[in-house]
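Excluded from the complex is one protein chain; the other protein chains are retained at their positions.
After this line comes chain A, so read on.
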Amino acid sequence: MDDSDSPTYASLAPANPTMVNDLASVDLPSLSNIPDVNSNGHLPSAVQSPLSGQDVSSPQTPASLDMKSDGYSDMDKSTMIAVIQFLKRGNLKSTEEILRKECGFFEPVDVTDTSGALGEEGEVLAAYKSDGNPAEYQDAFKALSAFVEKSLDAYKYEVAAVLYPVLIHMYLELIYNGHRGEAVELLQNCSSSIEAHHADDLRSISLVTSRAQMAGQPLLNTLLSAQYTCRMSRDSLAHLKRFLADRSAGPVPRIIQDRLNIDLVDGQPRTKAQVLAVQGAITGEAPRSANKTKIFYGLLKEPELQTVINEEEEAEDDLDKPKKKKSKKDALQKNKKNDPNAPPANRIPLPELRDQDKQERARIYRDSMKRVTLSRDALPSICFYSFVNASNTVCSVDISDDSSILAFGSAESILSVHSITPAKLKAMKPAEQLSDIDKDSEDVLVRMLDDRSGETQRNLMGHSGPVTAVSVSPDKALLASSGQDGTVRIWSLQTWTCVVVLRGHIYPVWSVRFSPHGYYLVTGGHDRTARLWTTDQHLPLRIFAGHYSDVDVVEFHPNSNYVASGSSDRSVRLWDCSNGACVRIFTGHKGTVSAVNFSPCGRYLASGSCDARILVWDLGGHGNALAALSSHSDTIHTLAFSREGTILASGSMDCTVKIWDFAKVTEEGRDEDVNATTSPLEDKSLLLSTFPTKQTPVLSLHFTRRNVLLASGPFNG
């Protein structure tokens, strides 16, 4: 790349060391150094103040929490063990419990055997050690759910959110202490009171039936390392506390105290719909503190193109009506205006525009003049590219921005690139011929390609596992692909060879996307991280760690300053490329997030998931869904916005393409200031049309620059 020597990149070059360090902790089931987005001080300040007056039995100070993470010196630890052993021998359980809580010391202490030969996992799990009477758990949970049931409707739904985490932690506590029968019975009898969307997690938790199995269960590690967040209004919390004060001895108050992060909100308690709308992620809902950062969602200033366009216009016949020209100039003026929400142009370094890029911009601009305006009444035409003889082998599809190249990756590790325009896929001339070409000539890019090598289809082989994602760079020179073999490969579409293998993800890589400005690419994988790479370095610039499960899908913001990632932990996160911070956590999906996309204006983010719903988020707001679009019946694999952002198209495993009225979503969303108490818009009339295919799941959707929708998928005959 000719811009690789630009000095500005130096500032970005070293990967953020703290983030790298945190990565190590993601895979380890240890409690202490998980990159917890909830600041530790937050929980006590929320829980502590009203509680301390009434309830003496479960005191906890912010200081004690801090101590816990600091750890004890060996000396302190052995003293503590000795004291606890003494208390145990004297059967002073409650004193021991209070002592443990006060000191944040939860390691199990065996009276008979003091060696304490517990592994690392054992230490984490040891928090489950309890001497509670196993029989009382079920009664305690039933009392809690009866209390929730009897609560006033105003509080009921907010309070009900604690049922699920309490139940699973009760279950795990019972299992850990060897009361298997009671645990299974508890789950059998009580899981009916849990919201249906937790069923999957409950099922995987219920597989664990012995202490030995508790180690190494990924979901369990998440539950141990992250506190389940429940957002509650002050009134609901007070209501819950009154209940807890009555039964201070049982397991319920202890679990709520230890395992839950109650996010206190001023204002009215929320309704059922509002509570349900944000639930679903593995760790409950996003704490509000995580969604406070301002996001520069505006688009970057378009570079000066006047000269290029004028030149080309002059080159064309002067048949254009003067009126049309005028409008073009107006549009150009508009582009130059600064968006107040846009990030500074130098917030992250972007590659300088080359001549060919400028020409491409001009082409985009001219196409945009000719494009069809889509709306409720003018639906798009859809051209469907189906892959035949490839049923169940096509894993990923991408179409280049100018809609000339279609690339798909298959389960047989092959990448196949097709030209979908009459233009052939040409290869570069051999080196000796290249040296003959005059480098200064205007058409050097054309001349270095060998005309005789034109083909309509080329295969790229190199991966050693299914190709999970492909992405064509905006300038069509490079192609990035990610594979289940854990590598990301960048291919040259001029020499048709693999130019670099990016190794960094340890496990399968699920997704890769090029930035709309080129140069950057982002990947996400099974190792629960998303990573930011550039085309000129083999190490990642940023590692975005924080998801609690696989990062299944990633996407760049149109201004390249942000990256959105969707994960199996059923949340969508927005990351800032400039500092690697997580600036938004969107919760509300009830299944693995399988598609994310930004609106062309940059303000909205749409995400689709395995629960067959699409949620629309406003980046100007604070993490609340703007709309929930449900009509699909299976996993949504792709989302696409029309070029002017009025239409949203979604493609799914249920073999349909659906067209949604996005103009209406934004219109109604803008009317009221979206805050924490509004529930997402759900309206049947938002669905404009459904186009079923013949047993062809829709894997990719792409609007051409003139707003023709290109869809593709493998025909499963």
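By our rule, contacts are C-beta pairs under 8 Å (C-beta built on N, C-alpha and C of every residue); 3 or more make two chains touch, one makes a residue touch a chain; residues count from 1.
Definition applied: contacts and distances are computed from a predicted model.
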Open item on the list: According to UniProt, what is the chain that's been left out of this complex called? Choose from "ER membrane protein complex subunit 10", "Two-component response regulator ORR21 isoform X1", "Transcription initiation factor TFIID subunit 6" or "60S ribosomal protein L27".
Closed with: "Transcription initiation factor TFIID subunit 6"
Open item on the list: Using the touch definition from the top, which of A:Ala199, A:Ala378 or A:Ala423 touches the missing chain?
Closed with: A:Ala378
Task: Touch with the omitted chain, as defined above, among A:Ser94, A:Asn392 or A:Gln433 - done: A:Asn392
Open item on the list: One chain is left out of this view; which of A:Thr79, A:Ser94, A:Asn133 or A:Gln213 touches it in the full complex?
Closed with: A:Gln213
TODO: For the chain that got dropped from the picture, name the residues of chain A it touches.
DONE: 181, 184, 188, 204, 207-210, 213, 217, 378-396, 406, 410-411, 416, 418, 420, 457, 465-466, 468, 484, 507-508, 510, 526, 550, 552, 568, 592, 594, 610, 635, 637, 653, 657, 659, 685, 688-689, 691-695, 697, 699, 709, 711-712, 714-717
